[in-house]
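For this depiction, one protein chain was excluded, whereas all remaining protein chains were kept in their positions.
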Amino acid sequence: MEAFSDGVFAIAITLLVLDLVAPSVTEGGVGRLLIDRWPTYLAYLVSFASIGAAWLSHSTITEYLDRADSVLLRLNLLLLLFVSVLPFPTRMLGEYLRETGAERIAVTVYGLNLLAISGLTSVLWHYAVSERLIKGDLADDDARAITSKLNPSLAFYAVTIAIGLLVPVAAVVLYFAIALYLLIPFRVIARQLRRRPAR
Amino acid sequence: MEAFSDGVFAIAITLLVLDLVAPSVTEGGVGRLLIDRWPTYLAYLVSFASIGAAWLSHSTITEYLDRADSVLLRLNLLLLLFVSVLPFPTRMLGEYLRETGAERIAVTVYGLNLLAISGLTSVLWHYAVSERLIKGDLADDDARAITSKLNPSLAFYAVTIAIGLLVPVAAVVLYFAIALYLLIPFRVIARQLRRRPAR
Amino acid sequence: MEAFSDGVFAIAITLLVLDLVAPSVTEGGVGRLLIDRWPTYLAYLVSFASIGAAWLSHSTITEYLDRADSVLLRLNLLLLLFVSVLPFPTRMLGEYLRETGAERIAVTVYGLNLLAISGLTSVLWHYAVSERLIKGDLADDDARAITSKLNPSLAFYAVTIAIGLLVPVAAVVLYFAIALYLLIPFRVIARQLRRRPAR
Partner (left out) sequence: MEAFSDGVFAIAITLLVLDLVAPSVTEGGVGRLLIDRWPTYLAYLVSFASIGAAWLSHSTITEYLDRADSVLLRLNLLLLLFVSVLPFPTRMLGEYLRETGAERIAVTVYGLNLLAISGLTSVLWHYAVSERLIKGDLADDDARAITSKLNPSLAFYAVTIAIGLLVPVAAVVLYFAIALYLLIPFRVIARQLRRRPAR
């Protein structure tokens, strides 16, 4: 299960680059065109960070798993469906972000996809805990970080989807902020900072 | 063999997203266009579920394998040929499903591909059993589920290919149903339901 | 080294499907178009079989490897260069096979690519043997099959490249035959056939 899941995460995160199409030279100045296409690059960055954060949570869960049962394997497959489909809303976001009318649909579909990834990661984790499929105690920073971050991030996604209906671009920036919040190990950094002066 | 096979399954299932092309804005209202393209999304979903089900069967087989002989490695490569080519009939399905005349060919080629995946998984399993390449006993739920599900699903695929010649869209829905039948662990769920009230 | 190599082989073999473009319906009858595009399907099949055969040889070599030194890692990377670039000549083959003038170049470039894969696999194997990087004895069928098949296949490729300059299509069929020769475990089948009646 781990090799297959890692493969899907790695491929989905790398396929994102295929939508970074180089503008053809005849269209005008390359420098200006590259700047004009900022929605594509923003969408790339947000999706990379989001899949990266989802992979981090997922790899911590699989690390703590003692064994996988039939239901967990299927829940995992459902999670991978939403991870591997993310390049599609990412492409829509890059194309529609500056088109009035279309950008609302694109940002909402994108947000629902991120919510599904986050929600299913949470379901996977709680199922593993409730069915006692995990090993040992959860003393590690990463494991505690999962439990303490998964639930709030679900709420963040729900709120941001609502914001996206009013100000689409603001939602994209917030999706990036949520991914960074999931990625940055505040707890560990704080502890290392406390430890440093004591040396 | 396992790493390479898992890789091919993971890549084939993730490449499917490349055919979910975002409609260009100038073509009309984005919302309506997304709805118009339902055959593409249906084809994506059916193929994801079918490859997912094939991967589940395959990973259960490799889990039970004690060793692989020369013939098994080649049978496995033949199975991977049909897994990795599936994105092509999927693309045809998404494009032709609403075109009279073309949709019959697309649905039939698609069904033959699924039949080949299912048939070769069955051959792989029976070869491994008959050549005593598997380890221990087959007491586990998943292993019994394979044996009890592989043969009927072959028959389902054959019948559905025939139905597809008459009502192409119905066949696509049935292919999705077969994949769900292969994916849902009825046996395990039933046992857990029986166990729950006893607590 | 093994995980990375297996990854490159798995991706190269699966990316081949991206060049199987479904003909657009407006071009004419789908059935006839699918038949018209036989060079694309032939090229797909030959490349799948060739990468499959190269992976089989490569995985047998890595299985026998005891350790890898710096030079072996670089030779392996050079082999992976030619494996991962094969989808490009495959695409050319599918497009040019029926164009007079262009098909000679396409078939020759394709043959040189296959020759490079075969030659570098041979170099990798002989380097590993001469530097004593392999473990134990070479008593296994697969290992003996490598030694006995690698050198003749190099000669086959060289001869077929020459044939391709005269009759391009014949060369493509021969490349498929060489891949099958590399894939089919004659030795093992013969022994099993001898063993069967004795039971």
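Order as written gives the chain letters A, B and C; numbering starts at 1 within each chain.
The working rule: a contact is a pair of C-beta atoms (placed from the backbone, for glycine too) under 8 Å apart; a residue touches a chain by one contact, two chains touch by 3 or more.
These figures come from a predicted structure and were not determined experimentally.
Asks: Tell me which stretches of chain C touch the chain missing from the display.
Replies: Touching the chain left out of view, chain C contributes residues 1, 3-4, 7-8, 11-12, 15, 18, 69-71, 73-74, 77, 80-81, 84-85, 87-88, 91-92, 95-96, 99, 101-102, 105-106.
Asks: Considering the entire assembly, which residues of chain A contact the chain that has been omitted?
Replies: On the side of chain A, residues 2-3, 6-7, 9-11, 13-18, 20-22, 24-25, 29-31, 34, 44, 48, 52, 55-56, 59, 141-142, 145, 183-185, 188-189, 192 touch the unshown chain.
Definition applied: only the chains that are shown with their structure count from here on.
Asks: Can you list the residues of chain C that touch 2 or more other chains?
Replies: In chain C, nothing touches at least two other chains.
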